[in-house]
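A single protein chain has been omitted; all remaining protein chains appear in their positions.
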Amino acid sequence: MKNSIGREIPDFIPGLGKVTGFGGAFAYKPVGRTAGATLTTCLPRADKLLASIETAIDAVGLKDGMTISFHHHFRNGDRILNRVVEAIAKKGIRDITLSPSSLNTVNDALIPYIEQGVITAIETSGARGKMGRFLTEGHLKKPLHIRSHGGRAQAIESGAIHIDVAFLGAPACDRYGNINGIQGQSACGSLGYAIQDAAYADQVVAITDNLMPHPLFPISIPQTQVDYIVVVDSIGDPTGIASGALRYTKDPKELLIAKYAADVLDYSGYLQQDFSMQLGSGGASMAVGRFIKTKMLERGITGSFGVGGMTGVFAEMMEEGLFKMMFDVQSFDIPAIDSIKKNSNHLEMSASYYANPHNSGAIVNNLDAVILSATEVDVDFNVNVITDSNGVIMGASGGHCDTAAGAKLTIVVAPLLRGRLPMVKDAVQTVVTPGETVDAIVTERGIAINPKRLDIIDKVKHSGLPIMSIHELKDIAYKLCGKPEAIGLSDEIVGVVEYRDGTIIDVIRRPIL
Amino acid sequence: MSKLLKAAQAGTVESSDILISLMPAEAATGIQVELVSPTLQQYGKHIKNLIIETLVFHGIEDVQVYANDKGALDCTIKARVKTALERAGE
């Protein structure tokens, strides 16, 4: 069948079963009740502390075919995921479904366990590096199941993802299992993704290198959800967890794109007193903050709140009084971690609060504007952030489609060319975010507004900005590069991209490389 | 000039550039192009043809070409081939 954006999706996908095709950003109406953890009890004076990860695997009764989850707050400094899978493999357990909130290049070390059949399914936000290429080649038994951050929260709450055991790295953990992410040598700031897993997993194992006296303060994940605690020497490498302050790019092309994006936001009329916004990571989208800040100061306006993966750049604006508060699902750099530690208006939030479409209202619904990066976009305004131009998995869905759906104004920034490759095309390789939720594409050579946003088109008409149709923008790229030949694809499906509502927006077919 | 006097190179392996190496070839062996490119699937054929056309335009019949592409546009490819040819004919 073809889904509503014209992508060919099989009704039945080997390894996944029967699937529902995407039918529009808000078409799907959820039914049923939320899922939940199995009932349990913990007797007074019981000791949750276990000697090792191996003991914990035994204690939770991990078996072939179970689903285990992890958070990715330690990014490339993570020392938990690889370590736990190694221990599972040694015990001869197989056929595990890995369900981490995302994968980083440090997790390339898992490749041998996929080859050995220890891991046979992965559901996550995306994959990069060697792992991305490996999964693209189809070595995993089931197709890689890609969900957005909001989509993962939705799937966990609906039961589409059933986590048997969550192994959660805990920068600070007391003897009864209260956890936060802001204290200790492996502090990572917000634990937004872990909060979700802890609440819905049947069993939760906290792994910490910083066991603190009970009760811990503050508490992000409560003791009521944590079954076991394991103390290890180190759960993360601080240099890989967070970089020093992420600074604005100095690349002139990215700065130009950022300036155009800030101008589009401005002319569209959303840059008003008490506006709210999210800035994606990536050079150009982050740099938009700099231009917005200048505009806010010039006009003497202040914003209401910021959302997202947070950086020190945003924290700085909040501390200067330019924003009232920040909702943080993931803290990207050391200044952001410091800020969540000291600023009471810098709030930690769960993935569900952030972006889940099937609750009574995630914070993305309150966003005025979001600026997002893209790998490729097409003339239907669809966005790809998962595969490169050769069809190889190299990115993550993240909160892309969630924020695009929620915000009143969604601006996607991308260079028009990468090397010789045009980034505005007739059709993107893989759709992650549907064009109906994207309002403007901003490149260094031109800006295209979604034709359904007549209101914005009208407002930017006389701005002097290089406004053009998306087809004109594509033509500029094709004129410089030539029309790219389509890459060869096999019929084998190596990945499925789920929209935030659980329907399938696209599939990734193995490219013939 | 239908034949190269000596081997020559032009260009770099920096982003958006292409390194063209020309080597003299025996008469009647034709133009042989070996291309390495990150955009082989999208533009491989086009780039090879462009290199051959540029060489033919300058009257070259026999040459071995090694092209290491880093995402160069047509204008860059033509300029690099031309420079390599001038250097090969000195």
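Odds and ends about this structure:
Here the chain labels run A and B in written order, and each chain numbers its own residues starting at 1.
Note that in this section contacts are C-beta pairs under 8 Å (C-beta built on N, C-alpha and C of every residue); 3 or more make two chains touch, one makes a residue touch a chain.
As a working rule, contacts and distances are computed from a predicted model.
With the options "ABC transporter ATP-binding protein", "Glycine cleavage system H protein", "Citrate lyase subunit beta / citryl-CoA lyase" or "Tellurium resistance protein TerZ" in hand, the undepicted chain maps to the protein name "Citrate lyase subunit beta / citryl-CoA lyase" (source: UniProt). Annotation: of A:358, A:445 or A:509, A:445 touches the absent chain (contact as defined above).
Considering the whole complex, the residue from A:256, A:427 or A:468 that touches the absent chain is A:256.
The residue from A:175, A:247 or A:295 that touches the chain not shown here is A:295. Within the entire complex, the positions of chain B that touch the omitted partner chain are 10-11, 14-17, 72-76, 78-80, 82-83, 86-87.
The chain not displayed touches chain A at residues 250, 252-253, 255-256, 259-260, 263, 266-267, 295, 417, 444-445, 463-466, 480.
Heads up, the rule we're going with is that only the chains that are shown with their structure count from here on.
Centroids of chain A and chain B (each the mean of its C-alpha atoms) stand 43 Å apart.
The part of chain A that touches chain B in the complex is made up of residues 389-390, 418-421, 480-482, 484-485, 487-488. Those residues of chain B lying in contact with chain A across their complex are 15-16, 38-39, 41-43, 45-46, 70-74.
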